[in-house]
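To start, the structure itself, in structure tokens.
The complex is shown incomplete by one protein chain, all other protein chains being positioned as in the whole.
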Amino acid sequence: MDKGRLEAFSDGVIAILITIMVLELRVPQGADLAALRPLLPIFLIYVLSFVNLGIYWNNHHHMLAATDRINGKILWANMHLLFWLSLVPFVTGWMGENNFASVPTAIYGVVMLFAAISYTILQTMIVREHEANARLAAAVGKDVKGKLSLFCYILAIPLAFVHQFISNGLYVFVALMWLIPDRRIESKLNK
Amino acid sequence: MDKGRLEAFSDGVIAILITIMVLELRVPQGADLAALRPLLPIFLIYVLSFVNLGIYWNNHHHMLAATDRINGKILWANMHLLFWLSLVPFVTGWMGENNFASVPTAIYGVVMLFAAISYTILQTMIVREHEANARLAAAVGKDVKGKLSLFCYILAIPLAFVHQFISNGLYVFVALMWLIPDRRIESKLNK
Amino acid sequence: MDKGRLEAFSDGVIAILITIMVLELRVPQGADLAALRPLLPIFLIYVLSFVNLGIYWNNHHHMLAATDRINGKILWANMHLLFWLSLVPFVTGWMGENNFASVPTAIYGVVMLFAAISYTILQTMIVREHEANARLAAAVGKDVKGKLSLFCYILAIPLAFVHQFISNGLYVFVALMWLIPDRRIESKLNK
Partner (left out) sequence: MDKGRLEAFSDGVIAILITIMVLELRVPQGADLAALRPLLPIFLIYVLSFVNLGIYWNNHHHMLAATDRINGKILWANMHLLFWLSLVPFVTGWMGENNFASVPTAIYGVVMLFAAISYTILQTMIVREHEANARLAAAVGKDVKGKLSLFCYILAIPLAFVHQFISNGLYVFVALMWLIPDRRIESKLNK
């Protein structure tokens, strides 16, 4: 089965999600800089979610580039990932409009945790289909970053009730960890 | 005529529909878990519609993968299918915001019934264009699932006025029937 | 210059426009059939605009399929067409919410007229770039349908102030004229 349409459909969904979020930045009433001030928390969380969706697209791109073929299970594992990602604009808006309150911050972590779990499931399905593909296995490796992300999200959910900035700090940490270029993997893929 | 753009356009429309639905999950006023409770029916029906659109995309993907060429009639049969699918976000929102009331539940069935009919028409057009294509004929087969889906939707529409949970049960049954992997077909396609 | 991205971008924009229109079908307050009644004019005009955008996509698909290469002017002529098409959801909503009043009906015609003019410009640019391409010239032919559409829209704009149903009849007539399969062209393309 060809992977072309799986990529195109995922590109479409992630592109729409990343742009739908900006609709939460509602045009303010006033025409001065003060009118923008209440939008600041919404803008900050928008940047975080934009980066997070960008990371998912990036990783999805890399993983699929090393994939030769897909099957029915992979199609549904991918749809499962897209489902959790589709909730990102909702939790982004809820958290932004409530000034990073505890419950929305925790629920943001829940959605990010399930997105990370569903990505891990998709990755496992693809690796299983490509047992002899050393290039994919090397690209995924021990997936230390993936495991660390899962751990951070699990930690961040209860900690939102201690202080929400601990959770937000963890979310930013996970995003930065993925943003830092990982030369080791890229060099292996380019071999 | 090349099938590439037909696939790309359908991917685009289905990707947008699947993500537009999440806009119905409006960011609630409060910042506690209680604020999420009124969203629960909307969320449940969102999951059902997400799965349904995912099934259509999946089946469309499989059918087109076994298709060699398209013609003008197939283009319009496809547009007809996309028209009925485009009404899914509307009926999803109406049903969700009215707590699964009878009329919206029945209308949901009407839209799903017409989507299923238009898919059957598209399938018939494609099979007719590929008379000698044994691979496509085998993939479509007797289309037992397709016929059973049509039957369930026809049943669900009047039964919504007896009790809407019968209809909702039927909708969930149809979705599950398609979600369960059908190894027989996949193995035939992989031959 | 490759035509792939021009097709992909146009597919994306038209797919979004065709699905954005359904957002005008706002979820009604009540849960009975009476709640749907005020939506009927909006629904009818939605069907018309869906078909019109479908026709544009279809014709765009056929024309580009017969195109070998594009240039900077074609890129901008295409962007110009997309601009007028992007106004279709707005005029569709305005006409639907005002029960086919005269002014919105006339403005609908103005937008459709400019869309048709911009399509003609795009077609002329492409034909000029492919002077020796007999296949494209045959596919476009004398463009009787295109000229008749322009004429109907020019007629429909002032007639909306006599009675808006004359204009709406003309809009439906143009759509039906394009929907009826034109075997002559298809057979020429398939040669």
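Note that the chains take the letters A, B and C in the order they are written out, and that residue 1 is the start of every chain.
What we mean here is this: contacts are C-beta pairs under 8 Å (C-beta built on N, C-alpha and C of every residue); 3 or more make two chains touch, one makes a residue touch a chain.
Everything numeric in this text was worked out from a predicted model, so none of it was measured.
*Asks:* Which listed residue (C:43, C:94, C:114 or C:151) would be found touching the missing chain in the intact complex?
*Replies:* Answer from the full complex: C:94 touches the omitted chain.
*Asks:* Given the full complex, what residues of chain C touch the hidden partner chain?
*Replies:* Given the touch definition above, chain C has residues 1-2, 5-6, 8-9, 12-13, 16-17, 20, 23-24, 71-73, 75-76, 79, 82-83, 86-87, 89-90, 93-94, 97-98, 101-104, 107 touching the missing chain.
*Asks:* Which parts of chain A face the unshown chain closely enough to count as touching?
*Replies:* Residue positions of chain A that touch the missing chain: 7-8, 11-12, 14-16, 18-19, 22-23, 25, 27-28, 31-33, 36, 47, 50, 54, 57-58, 61, 64-65, 179, 181-182, 186, 189-190.
We take it that only the chains that are shown with their structure count from here on.
*Asks:* Mind checking chain A against chain B and telling me if their interface is mostly the same residue numbers on each side, over half, or mostly different?
*Replies:* Different-residue interface.
*Asks:* Quick check: how many Å separate the C-alpha centres of chain A and chain C?
*Replies:* 37
*Asks:* Can you give the whole-Å distance between the Cα centres of chain A and chain B?
*Replies:* Taking the average C-alpha coordinate of chain A and of chain B, the gap between them is 26 Å.
*Asks:* So which bits of chain C are touching at least two other chains?
*Replies:* Chain C, residues with two or more chain partners: 12.
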